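Here the structure is laid out as structure tokens; the discussion comes afterwards.
With one protein chain held back, the other chains of the complex are shown just where they sit.
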Amino acid sequence: MKNYTSIKDIENIHNWITEAKKVKANPLANKNLGKNKTLGLLFFNSSLRTRLSTQKAALNLGMEPIVMNVSGDAWGIEFEDGTEMNGNTAEHIKEAAAVVSQYCDVIAVRAFPTLTDKEKDESEQVLNSFVKYASVPIVSMESATGHPLQGLTDALTIAENSLKKKPKVVLSWAPHIKALPHAVANSFTQAMQKMDVEFVIANPEGYDLSKEITKDTPIYHNQAQAFKDADFIYAKNWSSYESYGQLLDVNDNWTITKDKIGDAKFMHCLPVRRNVVVEDAVLDSKNSLVIEQANNRTYAAQLVLKKILENL
Amino acid sequence: MKNYTSIKDIENIHNWITEAKKVKANPLANKNLGKNKTLGLLFFNSSLRTRLSTQKAALNLGMEPIVMNVSGDAWGIEFEDGTEMNGNTAEHIKEAAAVVSQYCDVIAVRAFPTLTDKEKDESEQVLNSFVKYASVPIVSMESATGHPLQGLTDALTIAENSLKKKPKVVLSWAPHIKALPHAVANSFTQAMQKMDVEFVIANPEGYDLSKEITKDTPIYHNQAQAFKDADFIYAKNWSSYESYGQLLDVNDNWTITKDKIGDAKFMHCLPVRRNVVVEDAVLDSKNSLVIEQANNRTYAAQLVLKKILENL
Partner (left out) sequence: MKNYTSIKDIENIHNWITEAKKVKANPLANKNLGKNKTLGLLFFNSSLRTRLSTQKAALNLGMEPIVMNVSGDAWGIEFEDGTEMNGNTAEHIKEAAAVVSQYCDVIAVRAFPTLTDKEKDESEQVLNSFVKYASVPIVSMESATGHPLQGLTDALTIAENSLKKKPKVVLSWAPHIKALPHAVANSFTQAMQKMDVEFVIANPEGYDLSKEITKDTPIYHNQAQAFKDADFIYAKNWSSYESYGQLLDVNDNWTITKDKIGDAKFMHCLPVRRNVVVEDAVLDSKNSLVIEQANNRTYAAQLVLKKILENL
């Protein structure tokens, strides 16, 4: 594997889960693999889990992480071709990506969408520019339309916590006060489509994800119907895809409650707004897997970095 | 020892000083103790000495430090229980602390007081929330009401520089243009109360520290009287505790001068505003211990981390 920028880069998710479990069981087994190798972590946006878990994963492999907040520590980067750069951007991605490749053996990038320009977001300009102009492997730490480290994490967590051969997994839209990206929902959907699970999505009308992503996954506009006999409820807010980046009026209450989910396991990528997305009673119950998901971020990142290092 | 959040966590300060001197004499003796262990340093507020000395201490023990500026790098954290999080905070401390515990073997936290809400500050909401919700040891890098790494540093510095069996130590309030916390003064007072010294405090009327802290330590409102026969003068500004967080009119000049302190050793935790808190002639004299205090921050932090690691 050269780059890891999408769930599509996982050729066989069952093998990857088996390998991730091995990494988790013995995280320091490959401490020499990354010796004298640096991982550059470039943040165009803020981060807590991703920042810490990816550094931890690198350290477990003996790599040296170097963190940069691109906006704060450096300067504006130009992504358009052929422009006369007499505005706010001081360096072109062609140089920036090539230069960082001189110092880092692997580059991990986080860059959120605009949520105003669908075409630009779907072109994955920032991530794909790094893939194009860097001379070293690129890992997505969440891009405009995907969060594949989270998707892999979630697949691992479901595999670890499933009591059935083919559990029912529901991705449910939940309320939020701000317009949020589709990245986590997209990558979770793509990961579930590769798993041996019964997977459905629940969201209000007007909130269907891109057809390119959902394909033939059943979509319910009635939350209760979707939740019937569910083993795992994965909650996440996203803004409208059709009315791109908008918050629409929603009649029903989509907040996840204990009453609604019963004995199903609860999942969320975090950060989560308590009593908006989900009520305290769910997060504070034994059925919540959110902290274990956070823990598994380390092993998902570590598996990806291990595969990349083995291929250098 | 699990956590280090207060001078009260020091069971016997004389033993600790003996151990700290050993750490200082041979700082790399325990380079393997922290191998493959990470220290998360979470800053809610700015820091120079604490940031560098705590990292240095971790490195001396073979730990991997991971630094995060919570406000800049991540997002607003909610500390209230049961709230509907539809405002500025995006993650609850319950998740944040539990999540960071997945990646860090020890968490060090800096969080200053509001200086407007005495009750909230005294509840040590941020620090205590980490203690409550993290699953790993917590070290205070200065909280609302205490700075125990500084207090331990200062005790070590006095022990190293004392020519007498029972020296006289004075904590003196000094002027400043901004309202400052009580944390350093509180922890210094608590540390001195455990030491074999004659300890008194000098401050203008209206500036007495909390009775819970000063207990039966003599308080002088006349600086000259307090300074009589002093061996160590520790200067520090703090805002009023009674008129909580306020700057009061002070008639006398409390700036520390060479004339006032004579041959006494001068101490300050730094940063210090020259010619406001203390005149140049004092800081630039041989009697100033401020740089040695800064140096000892490393060994205080290293002793604390060593004790925690030995107990993991």
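Going in written order, the chains are labelled A and B, and every chain counts its residues from 1.
Keep this in mind: a residue touches a chain if its C-beta (ideal position, glycine included) is under 8 Å from a C-beta of that chain, and two chains touch if they have at least 3 such contacts.
In this text the structure is predicted, and so the values were computed from the model without any measurement.
Taking the complete complex into account, B:I291 is the one of B:A224, B:L248 or B:I291 that touches the chain left out.
Across B:D196, B:D229, B:E242 or B:D280, the single residue that touches the chain missing here is B:D280. The hidden chain makes contact, of the residues B:Q55, B:Q190, B:N203 or B:Q223, with B:Q55. On the side of chain A, touch with the chain left out of the figure occurs at residues 36, 38, 40, 64, 66, 68, 72-75, 78, 82-86, 90-92, 94-96, 98-100, 102-104.
Residues of chain B in touch with the missing chain: 28, 31, 43, 46-49, 51-53, 55-56, 59-60, 69, 72, 177, 270-276, 280, 283-284, 290-291, 294-295, 297-298.
In this text, only the chains that are shown with their structure count from here on.
Distance from the chain A centre to the chain B centre is 39 Å, each centre being the mean of its Cα atoms.
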